[in-house]
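To start, the structure itself, in structure tokens.
Complex shown without one protein chain; remaining protein chains in place.
Entry: subunit A
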Amino acid sequence: MSIITWPVRLVWFAIWFATRVVISNATVVWDNLTPGQRSDPGVAILPTRCRTDAELTVLAALITLTPGTLTLGTSRAASDDSPRDLYVHGMYHPDAESLRRELRDIEGRMLHAMRRQGGPQ
């Protein structure tokens, strides 16, 4: 991975994320329009791999923008460099583990797109 592919990765991530938002929005709309509530709300703790405040902020904003998930807050960092946790409210996941799996997918792709040298997938 190099700086040359950076813009491509950013654009590709934007397209991927837009598609994701539309798909999960359809889930929320469908739950809304059909009788009854199918949602299983819950809060999960997501240990992040973000190194800077900028990465953490973008990740929290992306999670909030995805329909059905909402960032409630972060933990305090133990020191300036240590990674922080995000507290995430999710609506359509049976347990915390499946919610975390989805969030880690977003996080990996986001870091891969944002970091000039590429990041964890």
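Quick note on the criterion: a contact is a pair of C-beta atoms (placed from the backbone, for glycine too) under 8 Å apart; a residue touches a chain by one contact, two chains touch by 3 or more; residues count from 1.
To be clear about the criterion, contacts and distances are computed from a predicted model.
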Name of the absent chain as recorded in UniProt (options "Spore germination protein", "Zn-ribbon domain-containing OB-fold protein", "Acyl carrier protein" or "Na+/H+ antiporter subunit G"): "Na+/H+ antiporter subunit G"
Those residues of subunit A which, in the complete complex, touch the missing chain: 21-22, 25, 28-29, 32-33, 37, 39-45, 60-62, 64-73, 75-78, 85, 87, 89, 91, 93-96
